[in-house]
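Every protein chain but one is kept in place in this view of the complex.
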Amino acid sequence: MALTLLKISCPDRVGLLARLTSFVAYHGGNLLEVNQFTDPLNKWFFARLAIDSASLALDPAALRKAFTPLGSDLEGEWTIRETRQKMRVVLMVSKLDHCLADLLWRWRSGELPMAIPLVISNHEELRSVVEREGIPFAFVPVTAGTKASAFEKMECLFREVEADLVVLARYMQIFPATLCERWHGKVINIHHSFLPSFAGANPYKRAYERGVKLIGATCHYATADLDAGPIIDQDVVRVEHFHTPEDMLRLGRDCERMALARGVRYHVEDRVLIHGNRSIVFRD
Amino acid sequence: MALTLLKISCPDRVGLLARLTSFVAYHGGNLLEVNQFTDPLNKWFFARLAIDSASLALDPAALRKAFTPLGSDLEGEWTIRETRQKMRVVLMVSKLDHCLADLLWRWRSGELPMAIPLVISNHEELRSVVEREGIPFAFVPVTAGTKASAFEKMECLFREVEADLVVLARYMQIFPATLCERWHGKVINIHHSFLPSFAGANPYKRAYERGVKLIGATCHYATADLDAGPIIDQDVVRVEHFHTPEDMLRLGRDCERMALARGVRYHVEDRVLIHGNRSIVFRD
Amino acid sequence: MALTLLKISCPDRVGLLARLTSFVAYHGGNLLEVNQFTDPLNKWFFARLAIDSASLALDPAALRKAFTPLGSDLEGEWTIRETRQKMRVVLMVSKLDHCLADLLWRWRSGELPMAIPLVISNHEELRSVVEREGIPFAFVPVTAGTKASAFEKMECLFREVEADLVVLARYMQIFPATLCERWHGKVINIHHSFLPSFAGANPYKRAYERGVKLIGATCHYATADLDAGPIIDQDVVRVEHFHTPEDMLRLGRDCERMALARGVRYHVEDRVLIHGNRSIVFRD
Partner (left out) sequence: MALTLLKISCPDRVGLLARLTSFVAYHGGNLLEVNQFTDPLNKWFFARLAIDSASLALDPAALRKAFTPLGSDLEGEWTIRETRQKMRVVLMVSKLDHCLADLLWRWRSGELPMAIPLVISNHEELRSVVEREGIPFAFVPVTAGTKASAFEKMECLFREVEADLVVLARYMQIFPATLCERWHGKVINIHHSFLPSFAGANPYKRAYERGVKLIGATCHYATADLDAGPIIDQDVVRVEHFHTPEDMLRLGRDCERMALARGVRYHVEDRVLIHGNRSIVFRD
């Protein structure tokens, strides 16, 4: 069933949800799922309304136009999107393919409602597993000397393919701060530790040395502050004394896959709203 | 903060949530949490609205009166309750005290917002752990011959203490079908298996014999059909080949405690709506 | 590091492990991992000894010969296997490819130490995803009339490729009882429910109707008794009232993948011993 998704965050006040739902009802919209949250500390309102598109009198563009006065009045950040218009997601990888393979499978099977116009890598190793799915693969090498120009080139590619989202599926290069800012809330990373534990390099080795009994993975938005952006989802798995750092790599891969797949799904289904360094995730 | 909770289920139609939220806004109510679900198969609408009591112009009784015409028009089953009026919960036990001790701790610490006017048991063993908390303890023995009169007596006790809910915290007697029906949706049981596996007697022993790798517990409403009522919550724990039925008893106790405590909390916070044999649980 | 794995089950008696470890020490073997379990109810002994192959004076064939008198004296069922000799695993599928894709990825990446000499299917749909990995694909249609001859043909294929294990990766046909018996302990199935709940057809639909709050998957050995063979591993995921049977399909796929991948790994690493209808799994 095609849905029209209205997502909004704004300062809280009495009667907000009544105004939003009345707007939808006025245009004939049948609400299938409503998620609403008011942050009691910041007095901020967040909502996601899923409307049966067939019940609406207006198309998405007309609905956006009709909503604009109300959105402005509420001082809201908002989007209205129709699910038939799938988000365009660029995947970025280096040499490890477990997250890539997982996302490709979920995309191919229709589980993840998104388009993948391009995969970018700083290595050639994964070209064939991408191209055999009929997806273009761009090799953009990154060296100490060429880093700035390489990321400029990549940003051009994002624009060319009209990317709505960039997913760093174990892409082993740090995104420049300015790029993170321009694409704020549109770059998702998977970090192979349970943040804030073991931010930075070699988390499994450090987890082993610390002797933790659970390891994990964190799916978060990339920001200029490394591994410190808003968290979308996390996953953990139990480890024991007999697990070597290599075992942790193996066990961690499943955590990474699961946390990343869920994080991407929440984003492409308009389930995530960012507020400061925290994320509101209307999970299903 | 005191909340006024409006809970409703009714046939679905366009504009329902707009009408409900407009009603709340009309009376000045500031919504703190809204949960809404429409069952797409049955076309049935379920909602829970948590309103800041301080923002409301009316007290609960007046609000109930004001809501009655709308509630009737929607053909809804609904309740309006103020959280300062805690639910009155009767606990029933036999000889095992792990669930009882856990509920008593959560009640005493204020974690579970409820009153416990009475504990009933068919044995004397747990009298002291109840009375030392200042809670009355009623010993109502049940034998094959006295079963009917014993349950009549217990139902009288429920009424005397104005019970809103009865919790079978490992009470080892089967409730009569007619009692289940009169108290439909008001009797919560904890079954020590992951239902529908191992309904009935000796679930851990049967789990051991089957060689399952996970055991669990199920918190559900008691109905005339044994262990088949609407499920509120379930929990599981991993077991291995070296776990004997006695180990399962130990591991299962923690599952039972957790599933029962959550189930009771959801109920006393008006988070559960029953529809046929399924339960809608607006978890927090 | 290459390991020599000694796996044994036998009646319990005093001094068993001393005799086994002395045998290994006598042949210079350095033990890297020892798992032992004695079933207190059946007085049965189970052990797995992982020996550094480089430390052994004998090769696997010679070691087997040297062990034979001790093995007989203990009335044991035992195997000695060298990990460089990977198990040969035949995968069987119908049209659903999530388990297949997962196993193929784990095999290709080296995570699952096994060879895949053949994939068999009763449909043609998955031929390309198999053949592009360089693995032969055999299409063996099964109809009501041809069932017996089809399974005879498949058993011939198992023998031709010298299969050590057959994995039913969502293969939608029921194995004949006699085939299950001949291949006892060598056919692994994944069932898409948390057994013994919802054995048989359409488990997700039935789980939805029952209103359970957790769904799961079960990896077990196929026996003549449908969905009742020894369980190797199980997995669960929380579901809520808003999850439709279709959502359960999606959530369940990840459970199925994980439980099956673990079950296969335990088997191909000689970590599973079967005793009656229970399995001893020396997990890592």
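Labels for the chains are A, B and C, by order of writing; each one numbers its residues from 1.
In this section, a residue touches a chain if its C-beta (ideal position, glycine included) is under 8 Å from a C-beta of that chain, and two chains touch if they have at least 3 such contacts.
Everything quoted here is computed from the prediction, not taken from an experiment.
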Item to complete: Taking the full complex into account, find the residue in C:15, C:69 or C:110 that is in contact with the omitted chain.
Response: C:15
Worksheet, complete the sentence: It is residues of chain B that touch the chain not shown, namely 33, 97-98, 101-102, 105, 109, 111, 132, 242-243, 247, 250, 253-254, 258, 284
Fill in: Contact footprint on chain A, counting only the chain that is left out
37, 39-41, 194-198, 209-214, 216, 230-236, 240-242, 244, 277-281, 283
Response to the item:
Had the left-out chain been drawn, it would touch chain C at residues 14-18, 21-22, 24-25, 28-34, 36-38, 40, 55
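The definition used in the following text is that only the chains that are shown with their structure count from here on.
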Worksheet item: Taking all residue numbers at the chain B/chain C interface, are over half used by both copies (same) or under half (different)?
Response: same
Item to complete: Please compute the C-alpha centroid of chain A, do the same for chain C, then give the distance between them in whole Å.
Response: 36
Fill in: Distance between the centres, which are taken as Cα means, of chain C and chain B, whole angstrom
41
Practice prompt. At least two other chains touched by the same residue of chain B: list those residues.
Written response: 37, 40
